[in-house]
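Quick one: this structure, given as structure tokens, is what I'll be asking you about.
Just one protein chain is left out here, and the rest sit where they should.
Lettered A, B and C in written order, each chain numbered from 1.
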Amino acid sequence: MASASAVQATPSPSAASPAPSFTERPWVRRAGALLLLVVLVVAPLVLPQFANETLARVGVFAVAVLGLNVVMGYTGQVSLGQIFFLGLGAYVTAYGVQHDWNVVVVFLLACVVPAVAGLVVALAAARLGGLAIAMVTIALPIVGVPLAKRLGDVTGGSQGISARMGGAPEGSGLYNDQWTLYVVLVIGGIVFLLTRSLVRGKFGRAFAIVKGNEHVASSMGISPYRYKVLAFTIASLIGGVSGFLYMYVIQYTSPETMSFGHSIQLLAAMVIGGAGSIVGSILGGAYYVLVPQLTNEIDASLTALLQGAILLAVLFVLPGGLASLLRAVTRGRRRSGAGNGAAAPSTTPPSTAGSAPAAGEPETERHGHA
Amino acid sequence: MGTFVQLVVDGLSTGSVYAAIALAIVLVNQATGLINFAQGGMAVLAAYVAWALTNRGVPLVLAILLSIVFSFVLGAVVERYLMRRFERGDPDTAVVVTIGLLTLITGVAGWLWTYNNQSFPSLFPLDTVSFLGVSVSIRSIGTTLVIVVVMALLQALFVGTKLGLALRAVAINPQSASYSGLPVGRLLMVGWGLAAALGAVAGALVAPQLTLTPGMLDNALVYALAAVILGGLTSPVGVVVAAWIIGVLENLAAVYVPFIGYDLKVAVPFILIFVVLIVRPQGLFGRKTVVRV
Amino acid sequence: MTLLELEGVTASYGPVQVLDGVSLSVPENGAFGILGANGAGKTTTLRAISGAVRTGGRIVFDGKDISGLRPDQVAALGIAHVPEGRGSFGDLTVRENLRVGAYLRKDRKGIDQDIDYCLDLFPNLQDRIRSNASALSGGEQQMLAVARAIMSKPRMLLLDEASLGLAPSTAKNVYEAIRRLRLESGIAMVVVEQNANLAFTLVDSATVLETGRNVLTGTSAELRGMDEIRRAYLGG
Partner (left out) sequence: MNTHLRSRRALGLAVASALALALPACAEGGGGGSRSSGEASPGITDDSVTLGITTPLSGTTAGPGTCTVAGVKAYFGKKNADGGIEFGDGKTRKVEIEALDDTYDPQKAKANYDQLKNDVFAMTAGLGTPTNRAWREAAIADEVPQALIMTGDPLFSDTDESPMQLGFVPIYQNEGEAFGKLLAGSSQDHKVAILSQNDDFGEGYVEGFKSAVEDADNIEIVKELTYEATDTSVDAQITELSSTGADVIFNAMSVTPLTIAALQKAQQLNWKPSWFLPSNTSSPGAILQPGGATAYPGVYSVSFAKAPASPAFAQDEDVVEYLAALKQYGDYPEPPAFPHCQWSWMVGATLEQVFMKMEEPTRASFMEALRSVKDFEAPLMLPDTSVNTTEDGQPAVSTVVVQKYNGKGYDTVESFQ
């Protein structure tokens, strides 16, 4: 035991306080939301150009991570193919813009086409479980890249496809970077809010039960298959939205965009941000964009080394991801909401057997958010 | 006809490369229940160590043996000081940790040895033997033979030995294993060490062909994973056979199925996986696992 | 002579104090019950003995303080823990499960003999010897868990909720086999059980826990008579 104590999980911070904490009071929360809104509205106006451009990219990948979270963080189905749906959404967008379609139509298609593709894949893949689903989803980027090259007439082949759209409208008094960031904030914000209410509502509870134990779900009359398909489809749809935003912000896509490596990095970003967490998705998107920038700044020739080290360091300190840091702060509120969760915390605490560390902590945290 | 047979032989030799990494993935999975994305990276690191040693005049065989020892220690250290923190937690997190490890190892290799291509001496000569109009290099035969031997050893380890049994027990239920007196921590270290040592063998086998670069095994990793799932996570024999099947079918599909061609042949293993798993969820050779409520 | 003695043992999971000074004493060859409602700290007491939770207080086994040891070290001293939920190795066969139980032993022949003994004790397992443990029924898994524990030739068995989730007749069968084991081998036992009636068929004496403290300790005969306590703590 002594030898293990070095890696034993850190003792939890103080338990739930009985009285509602400051952050729990309704007016505080409402004021907080308002403050956030004001910051989001004002920030693009006052931030330097590169900050705006970076934040827009963060938004793109936050949405992509959010989609992954729906299927993986909330529903527990490992998906290694999320980047494919981003790529698909980007291609649909690029194609539409090149053909001068109405931007609203383009946006809707960028949602619908990936969603339908996701639905088709899910109808087949959701029959499988665990690692098998991971392998089927791995195939999406792996096959997607050569497929995009083969369909060169539509995709522009390996040289990719550019589409510039949506500069700041005349008379808006905005610079392009400001306008782009607003678009990302509005579309991304809506997606986040909708997803938030989805995972906190009836569907979210069903997802959590499916994640917890499919047999239990079946016995409760919840079809794991149907909910897995649903989660996968929604994730694909959100992926499509992120693809639209990708095209809006980056204005170029190529088969490289949806390479397998990027899918893996999205997965890492999701876990780093915090699986099964709305805020975690934003943090994950920020991680995806900012860490390469940061490591480039430190030493561009050591980026891989530094990124690996940062990833390991963050998870070593926060196995539950960056969001767990925030959760620790707002623990009281989380505990009181835990009753909604599917798996009621057992009286028997998670195992701390052997010399293995008590890493049950993130486990219980996820219940709280389920 | 000659071309057909040659394509099959080519496929087997490519499949052996996938099998080498796949076996290490199976070993670590059986011993810890994890999928280790860094397996290829650790093998590359071992190959660099062997390469650096040969550059200092150490004979090749000795250099490889030393790299195997190095890898065993590295694997054990990685388990003890990195993975242990995550082994009882969310498996997704542990997998992402291995992704981070892969990135880190690749970065370290690039930093120490640059991204320049290095040629790695081969254990086997590149001479060719021909029979029935089919040519095979001694190197391919040698690689395949070593893979088969390793596979047999692994199968024996898991099925026949006390250590293998203990490794599997720890992976399945560490707490219960510790109640039976199994030193869980030490066994996990041994499992990772063995998998890394096996990875070192794999690295030395494939490095001459792929030439040594930090990302040498990145492309093979996906195929290795496919072989692992197709063959069934629990079966070394199954995984090797699956890797060969993938190698062969991929070639045949590329040549004889015009729609697939060389660009989409990568889809073949995944289509195969999909079909097989629908019929046999435990993989071709894996043992059936009944999930308890 | 006392084999196991707990003195004021405390334990907590994070901020939650689960054991708040538990004491008990089990003689050589004795069988001791731990009773109490859900959440009283019964399972944690066993885990404390096994070294699976960090504890305060003293835990003495065979004259040696074992608090602070790892579970595998505790097991090596001769304490076999049959955990709640049975702890089977689902992907291993029944025989492999038994061999894992015998991990600490090096006498091949003795192991084979003991496997035969286990199969004699639990004839149901005989037919399933090549099956994966995950394919067994709940009762069979419980039997397997006990058999696995015996395989280490322990001096003491920690038995956690052996009847949980089993049909009453199955539970009875399991307890009968354990009683036979006790008679034939003289292994000392600490038995955690919600079903007090079942427990009293096995143990000589027992303690009742409430929120991590002993509230009542006595012989089976004494406790069995106390109707009101049984109702209050044991749920009738």
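Rule of thumb we're sticking to: contacts are C-beta pairs under 8 Å (C-beta built on N, C-alpha and C of every residue); 3 or more make two chains touch, one makes a residue touch a chain.
Values in this document were obtained by computation on a predicted structure and should not be read as measured data.
Colleague: For the chain omitted from this view, which of the shown chains does it touch?
Modeller: Within the full complex, the chain left out of view touches A, B.
Colleague: Of B:I35, B:A94, B:A254 or B:L277, which sits in contact with the chain we cannot see?
Modeller: Per the contact definition at the top, the residue touching the missing chain is B:A254.
Colleague: Of the residues B:V17, B:V78 or B:L187, I need the one that contacts the missing chain.
Modeller: B:V17
Colleague: Who touches the missing chain here, A:S158, A:S172, A:S197 or A:S219?
Modeller: Of the candidates A:S158, A:S172, A:S197 or A:S219, A:S158 is in touch with the missing chain.
Colleague: Provide the residue numbers of chain A that touch the chain removed from this figure.
Modeller: Touching the chain left out of view, chain A contributes residues 39, 42-43, 45-51, 53-55, 57, 145-146, 149, 157-160, 162, 164, 167, 175-177, 246, 250-257, 259, 261-262, 289-297, 300-301, 303-304.
Colleague: What is the set of chain B residues that contact the non-displayed chain in the whole complex?
Modeller: 2-3, 6-7, 10-11, 13-14, 17-18, 106-107, 110, 114-117, 119, 126, 128, 130, 135-137, 209-211, 213-216, 218-220, 223, 250-251, 254-255, 261-263, 266
The rule is simple: only the chains that are shown with their structure count from here on.
Colleague: Greatest Cα-centroid separation from chain C: which chain?
Modeller: It is A whose centre lies farthest from that of chain C.
Colleague: Averaging only over C-alpha atoms, locate the centres of chain A and chain B and give their separation in whole Å.
Modeller: Inter-chain centre distance comes to 30 Å.
Colleague: Need the CA-centroid distance for the pair chain A / chain C, whole Å please.
Modeller: 45
Colleague: Starting from the mean Cα coordinates of chain B and chain C, work out the distance between those two points in Å.
Modeller: 41
Colleague: Can you tell me which residues of chain A touch two or more of the remaining chains?
Modeller: Answer for chain A, listing residues that touch two or more other chains: 4, 351, 353-355.
Colleague: Send over the residues of chain C in touch with two or more other chains.
Modeller: Within chain C, the residues that touch at least two other chains are 52, 70-72.
Colleague: For a test of understanding, state which residues of chain B touch chain C in their complex under the given definition.
Modeller: For this pair, the touching residues of chain B are 162, 165-166, 168-169, 172-173, 175-184, 234, 287-292.
Colleague: Flag every residue of chain B that touches chain A in the complex, lowest number first.
Modeller: 35, 37, 82, 84-90, 92-93, 95-97, 99-108, 110-111, 174-175, 177-179, 184-185, 214, 218, 222, 225-226, 229, 233, 263-264, 266-267, 270, 273-274, 277-278, 281, 291, 293
Colleague: Please give the residue numbers of chain C that touch chain B in the complex, ascending.
Modeller: Counting only chain C, the residues touching chain B are 50, 52, 70-72, 75-76, 80-83, 87-92, 96, 99-101, 103-104, 132, 134-135, 148-149, 151-152.
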